[in-house]
Every structure is written in structure tokens, then in C-alpha cells.
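Note that one protein chain of the assembly has been removed; the remaining protein chains are unaltered in position.
Chains: A and B, in written order; residue numbering restarts at 1 for each.
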Amino acid sequence: MQVNENKEFQPLIVAFCCNWCSYAGADLSGTNRLNYPSNVKIIRVPCSCRVNPMFILRAFQRGADGVILCGCHPGDCHYTSGNYFTRRRMTLLFSMLDFLGIERDRTRVEWVSAAEGAKFAATMNEFTEAVKKLGPNRRLEDLRCRKQ
Amino acid sequence: MQEAMINRAKQLLADGAVNRVIGWKRGEFAYDITPAVFETAEELEKEFVYDDFTAANVSKYLVKESKKEGKILAFLKPCDTYSFNQLTKEHRVVRENVYIVGIPGGPKLDAEKIKAKGITGILGVKNENYTLKIDTVYGEEIMPFYEAILDKCATCKSKKHVVYDELMGEEGDVLDSNRFDMVEKLENMTAQERFDFWRDQLSKCIRCNACRNVCPACTCEKCVFDNPNSGVENKAPADSFEENMFHIIRAFHVAGRCTDCGECSRVCPQNIPLHLLNRKFIKDINSLYGEYQAGEDTTSRAPLNDYKQDDCEASIVHERGVE
Partner (left out) sequence: MLKISLDKLDKLFEAISASQTLYIPVDREDGAAEYKKYESGMKLSSALNTLRSAKDFFFPQTENLVDFKMEGKNIEVIDVREESEDFVIFGVRACDARSFTILDKVFLAEPVDSYYKNRRDHGTVVTMACARPAETCFCGTFGIDAAAPEGDAACYSDGESLFIEAHNEKGQKFIDSISSLLEEGDTAKLEAVRAKTREILKKLPLAHLTTDNFGGDKLNEYFNSDKWGELSESCLGCGTCTFVCPTCQCYDIKDFNTGHGIKRYRCWDSCMYSDFTKMAHGNPRLTQLERFRQRFMHKLVYFPANNNGEFGCVGCGRCLSKCPISMNIVKVMKALEVK
């Protein structure tokens, strides 16, 4: 998001986390004192399938450089099947973003259970690094929202 | 064909089997044909037309028309029947109130393609053995029929009527079309090339919403893009982001429901190949979740309302194709 001459680029990452697994996973990584970058902003959603494509696009519009969606592992959805629908939707959406020439590494889906605090931290570290390599989001940004 | 259709329509009106007919109405010129509802034999006699320019898909009008009093006769081309079936599946039309006569479809002509050849002052267009004889203010012009057909007809997917009460002419077949060629070509470009291609195309968008409003799958009572409370209403297209967002969401919202009728590209005043976005979704659905043709039937589950436990993960997007 911010590029200072003497400071390296720090991407803004938006992580949509489902209430039942991934958000709890994020909590666990906190109580376990595991480190993950402070540029990750978590938005809690009742289920990963609550996230509609517009959420992802709006996150990019408002300045996100990468968007990650975390939910329960397939088969473990609190609502039985929500994450299966998420999987299809996000596959198609990411494929469309790729088709429009948006860098494919800016988006990701990851399944993180409530017990996987370590996985949550690792995923966020890895994803942030990947997005950092890509640099600021330019292809899907809204210039009006860029902070001066 | 036109004569036979008028006669059949008059018969059905006289029998009381239907009280209205939806079809196409003659315009000022050879090509400016308007979808219209006819109520009397005289109107049909005077203004009903079915020729090489009657490309408009009338199935969306049936959302409203099928909820009115009485039964309506609809002449549907093969591609229109897919749209109608899809609307039936989504409970958007009242099937019992529509009497469908399946009619042979295109290829239909695109007046823009004739004009693009520099032919202007068009007074009449005649198809003689697949050569167009065009009468103009500046004398007669000739061009091959197939160079003037609509893009959507050039990549026709099916000549089969998937729903009808009666059929005029012969039953056609599903075709082996080359409709995914252009999508594939784009997929094989680099991300930068794809980005440039779409920026070039989508920057032409004037946000007239014709693609959305004509789409038989877009039948929301109120579109999110028309709702000032949605936070994404963008009547003032001020940033390229909004063009991307509108077209991604428009295509996504009809993913798995789009029958690939091609109306979005036909009506685009800026000639943006919008159908490519829809086709990309169709191609992905076919390859990732199994062959699926929206509108083919009224009972199957739509791909986005369905899942398998062993569906591929979203990361597949990262693993295939060209970066």
C-alpha cells in the first residue's frame, strides 16, 4: 500500500475468515504468540460462502494488494456445505480475474481449522511475501481511493 | 416462413388458443426491427416480420408477458428456447401461459457489418443465394451473406429447440461450434497482454447497461448497480476499476445460468465482445465441473448451486494456463 523511498513496500492484505474455523484459528495463533504480519486485516464473516465476489473486488478497490479467503476444511463447514459453494465460486472468480490479466497471486483460498493456529500464521506470512513480490496492486485499483 | 408464421398466428388467435402474439415488427428500414406484441390479425398482417434481421431474443419479454391475462404465442428461435427454458427453471416465466412455436433460427444479419464495409444509405437488403444485394441511395452494392452475419450466429451452438409446443420446419441438432476459440486465444496470451486487451475493450464502455438489460438471465427486480444504497452504484463511471467491476459482476451473476445467446454483444453500442466473459465462465464450468449447457433442461442443478466433495481447489487457477 505505502511505498516510501527508504522503506520497503508493505502490502495491505485483507483476510476474510469464517467465524467457526479460520477466525478461531487466527485467535489461536494469537494466543500461541505466533507472528504474522500486521498488514493482514481480518474481516470476520459467518461462513466463507457469505463472501460474494463483490467483497473481493471492493477490497481491491479500497486499497488491498491481496485478498485471502479462509474457511473450514471441506467437509467441516458449520453449515454443512457452505465452503463447497465457496470453492466453486472463488475458483470461477479467480479464473476470471486471471482472464482479465489481474495477477493471480493476489487472490487465494485457504482452509484453516480452529486448531490450526500455526497454519494460519504460516499462510499469512507466505501470502504476504507473495504479494510483496508482486508490488502494489495497480491493475485492479481505484485511483480515487489511493491515499495521497 | 413469415407467411406461414402469420397464418399460424392468425389461426391460433381465431381459435382463442392465445390472445396475443410476441414477435417482431417492421421498421423504417430493412434492418431496424423491434420486438412487439400483436393482438389482432390485422396488426399481424400489416406489421409482423420474420426475416434475416429478426435477431432479437424475445424470451425475456415473456417474464412480464406470461404474467398477464391469457396465453401468449411466442415464436422462438433455437437459441431463444434455451433462454426461455432457463427462465422457466428459475420460475421467472409462467410456462402454462406461453404457447411456443419453434421456428428455424439464423444466421441473422448484422446491419453494422454491412455498414462497416462502407455501404451506406441502405434502402433494402435482399439475400439471393447467399449474396446480399443491397439497394442504397448510391446504387446497388453486393456483399457475401456470411460476411454480414452476427457474431453470435457465426459461433452458433445449437439448431435444436429445447422447448416448444409445436415446431415449424425441421428439428435441428446441437452443433459442434468453435465458440471457445477466442477465449482460448486469450487464455494463451500473457497476463499483460490479456490485461491490455481488456483495458482496451472495457475502456470503451459507456455504462448504458444495454448488455445487462437485454440479458435474459439478468432478471433481478433491482440490480445492485442501480441501488444507491449498495455502495457500488456507479452511474458516474469515473475510474477504470468500475468498468472492470461492472463487467466481472455482470458476467459472474449469470455464470452457470447464461445460455450463451450472445445478446450482450449484439446490443453493445461500443462493440465490446462481452460474450467472451460469459464464455470464459462456461468454458471453466465445462472443464472443471463437467459439461453443462444452461437452459438445456429445467430440472438439473446449476453448477454454482451444486458441488462435489472432490471438486478442484481454487488454487487450480494458479497451476494452469499462462501467467
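We take it that a residue touches a chain if its C-beta (ideal position, glycine included) is under 8 Å from a C-beta of that chain, and two chains touch if they have at least 3 such contacts.
Computed from a predicted structure; not experimentally measured.
Participant: With respect to the chain omitted from the figure, which of B:Y61, B:F195 or B:F281 is a touching residue?
Facilitator: B:Y61
Participant: Give the residue, chosen from B:K67, B:K235 or B:K308, that touches the chain omitted from the document.
Facilitator: The single option touching the absent chain is B:K235.
Participant: Looking at B:T120, B:S177, B:T190 or B:S300, which residue reaches the missing chain?
Facilitator: Candidates B:T120, B:S177, B:T190 or B:S300; residue touching the omitted chain: B:T120.
Participant: For review purposes, identify every residue of subunit A that touches the missing chain, sorted by number.
Facilitator: These residues of subunit A touch the chain that is not shown: 62-63, 142, 144-145, 147.
Participant: In the complete complex, the non-displayed chain touches which residues of subunit B?
Facilitator: 27-29, 31-37, 56, 61, 111-112, 115-116, 120-123, 136-138, 206-210, 212-214, 222, 226, 228, 231, 233, 235-238, 266-267, 269-271
Throughout what follows, only the chains that are shown with their structure count from here on.
Participant: Using the touch definition up top, name the residues of subunit A that touch subunit B in the complex.
Facilitator: Those in contact with subunit B are residues 53-54, 57-58, 60-61, 74-75, 81, 84-85, 87-105, 107-109, 139-144.
Participant: Going by the contact rule at the top, pick out the subunit B residues touching subunit A in the complex.
Facilitator: Residues of subunit B touching subunit A: 183, 186-187, 191-199, 224, 231-232, 238-239, 241-242, 244-245, 248-249, 251-252, 255, 277, 280-281, 284-285, 288-289, 303-309, 311-318, 321, 323.
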